[in-house]
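Encoded as structure tokens, the structure appears first; notes follow it.
All protein chains but one are shown at their positions in the complex.
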Amino acid sequence: MGHYNRFAGANLGRLEALSDGLFAVAMTLLVFDLHAPAAAAIARAGGLTGALVTLLPRLLVYLMSFLTLGIFWVGQQTGLNFLAATDRNLTWLHLGFLFAVSLMPFSTALMAGFIAYRAALLVYWCNIFLLGALLFAALRYAAGAGLVRADAPEGAHRAVERRIVIAQALYGVGAALCLFSTYASIGFIILVQLNYVIAPRVWGLDRL
Amino acid sequence: MGHYNRFAGANLGRLEALSDGLFAVAMTLLVFDLHAPAAAAIARAGGLTGALVTLLPRLLVYLMSFLTLGIFWVGQQTGLNFLAATDRNLTWLHLGFLFAVSLMPFSTALMAGFIAYRAALLVYWCNIFLLGALLFAALRYAAGAGLVRADAPEGAHRAVERRIVIAQALYGVGAALCLFSTYASIGFIILVQLNYVIAPRVWGLDRL
Amino acid sequence: MGHYNRFAGANLGRLEALSDGLFAVAMTLLVFDLHAPAAAAIARAGGLTGALVTLLPRLLVYLMSFLTLGIFWVGQQTGLNFLAATDRNLTWLHLGFLFAVSLMPFSTALMAGFIAYRAALLVYWCNIFLLGALLFAALRYAAGAGLVRADAPEGAHRAVERRIVIAQALYGVGAALCLFSTYASIGFIILVQLNYVIAPRVWGLDRL
Partner (left out) sequence: MGHYNRFAGANLGRLEALSDGLFAVAMTLLVFDLHAPAAAAIARAGGLTGALVTLLPRLLVYLMSFLTLGIFWVGQQTGLNFLAATDRNLTWLHLGFLFAVSLMPFSTALMAGFIAYRAALLVYWCNIFLLGALLFAALRYAAGAGLVRADAPEGAHRAVERRIVIAQALYGVGAALCLFSTYASIGFIILVQLNYVIAPRVWGLDRL
């Protein structure tokens, strides 16, 4: 007789579609938290410029989170590109990963509101750690369960895993810097992310 | 002459795309209800940690709803995977199912706000029941209307139906536990969901 | 030399994907306007039940709007299924249609808040009229520009057009009923929509 868990959650295309939708919503909601100043609080034109300038640090936090989500979207995409199929266990690992994605607007709003508080930074770091750990677990499971395509480039799957481990080590250093200052943490994390986005071909930085 | 209802709503790919989009939005909006504490209410760093700790029960409710939506997304996907085509009746049954999905952020916010109230728990259970009943009706209709693929695995369609019936019976038991305590209900429902997510291969729990 | 408007907006698949995404967001945001009662306003368990009962008329309005969006999503899907290609003019007609879709959460919230006011009902009706008029224009343009597939079923394209005209006439009657009472309008519109959803095979109602 048929048994549910043997067929369930086996559609790779729908997992990709759900992921793209959820990333798209989370990326847009990040900035949706950035409210225009209330009209009543702005007495004259100069007041608006001043209010906008005070929003700039928040904007930097949203940009950082957009980069985070972009980095993990590229990472997930790259991992899924090598798969021939999925099964219900792998699908659930990715649903866990997507839950961590859905937490990002909250973590980001928290850090934007409490930029000088270690508790906010640690919540944010936990969120990044969760993203990395679940994506790593999904990659490792896919390799072990024989779901990787036969024609996937040699060593590609391990290269994604290696990238996650190094990135998480760097994010960990960034989080530890909050012992000195949360601003040092944020600055370091943004530098790490810009390195992954720009991938400069000097000093082997693009191979981290 | 052509007649609208013979052609309407026959695109299976677009039904899947709409479903993935709607699940993605609902899953992200669940947690979007989790607001960062207001800066004015937090006088010092310890105050933030305290405020975050009080958010933990809400986070548990969001996680439960994310699991609920994940379970039903996997269930719908599995049912649709076996179909050769859709028609307007089946499309409308799935649109009804998606309406129940769109109610989840409301039911979840209600339960997160009134965790000790039976009325909130019963609304939440009604939502889960509606999801199950409409998905079951869609599966039954598809089988009767001859929309199932000829090469679908033997017994697979019935396995999905059976899974829904057993799950709804367990959710019903969970809801009934609110006669004693809403916390007992929530604990029981979370255990049922974790069982479906993890599918442990002991005592036949993965075959429930 | 190449000229932008000859190549622009020619991807039918992306128009479908944008439409599915936008319908999914609008459908979920409808109900997102349904806020859980504030905890401070609820003194005891009976108070919550009472507050939930007062939300029921709003829920009915959301259900009506979900049906509206579902009907137009099925209609757009059916029209696009017959197309071999799109061009920039047709794409812009559909973008206008999607703008009308994005207005539905506003029209719905307005009517849910002012259920007895004719102005709210007329705004809602304008929104439905805009949806129908733009979808009709898109169908007519596609036929005239030779974008319909050669193997589309005979008369199918006209059947979709005919359906829109009859439905708009019925919605117009519903709107006119607000001269007597907005409740009569809402009741009539819901009956029209249920007819289109259920398509009962009696008295030729499914052929309207």
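Just so it is clear, A, B and C label the chains in written order, and each chain counts residues from 1 on its own.
One rule holds in what follows: contacts are C-beta pairs under 8 Å (C-beta built on N, C-alpha and C of every residue); 3 or more make two chains touch, one makes a residue touch a chain.
Only a predicted model underlies this, so the values are computations on that prediction, with no experimental measurement involved.
Trainee: Out of C:Ala17, C:Ala51 or C:Ala137, which touches the unshown chain?
Mentor: Residue touching the absent chain, from the options given: C:Ala17.
Trainee: Across the whole complex, list the residues on subunit C that are touched by the chain not included here.
Mentor: 1-11, 14, 17-18, 20-22, 24-26, 29, 88-89, 91-92, 95, 98-99, 102-103, 105-106, 109-110, 112-114, 117-120, 123
Trainee: In the complete complex, the non-displayed chain touches which residues of subunit A?
Mentor: 16-17, 20-21, 23-25, 27-32, 34-37, 39, 42, 45, 48-49, 52, 63, 66, 70, 73-75, 77-78, 81-82, 153-160, 162-163, 197-199, 206-207
Trainee: Please give every residue of subunit B in contact with the chain that is not shown.
Mentor: Interface with the chain not displayed, on the subunit B side: 21, 24-25.
Going forward, only the chains that are shown with their structure count from here on.
Trainee: With a Cα-based fit, what is the angle in degrees between subunit A and its identical partner subunit B, given to the nearest 5?
Mentor: 90
Trainee: How many angstrom between the C-alpha centroids of subunit C and subunit A?
Mentor: Centre separation, subunit A to subunit C: 35 Å.
Trainee: At what distance in angstrom does the C-alpha mean of subunit C lie from that of subunit B?
Mentor: Averaging C-alpha atoms per chain gives centres 25 Å apart.
Trainee: Would you mind listing the residues of subunit A that make contact with two or more other chains?
Mentor: Each of 21, 24-25 in subunit A touches at least two other chains.
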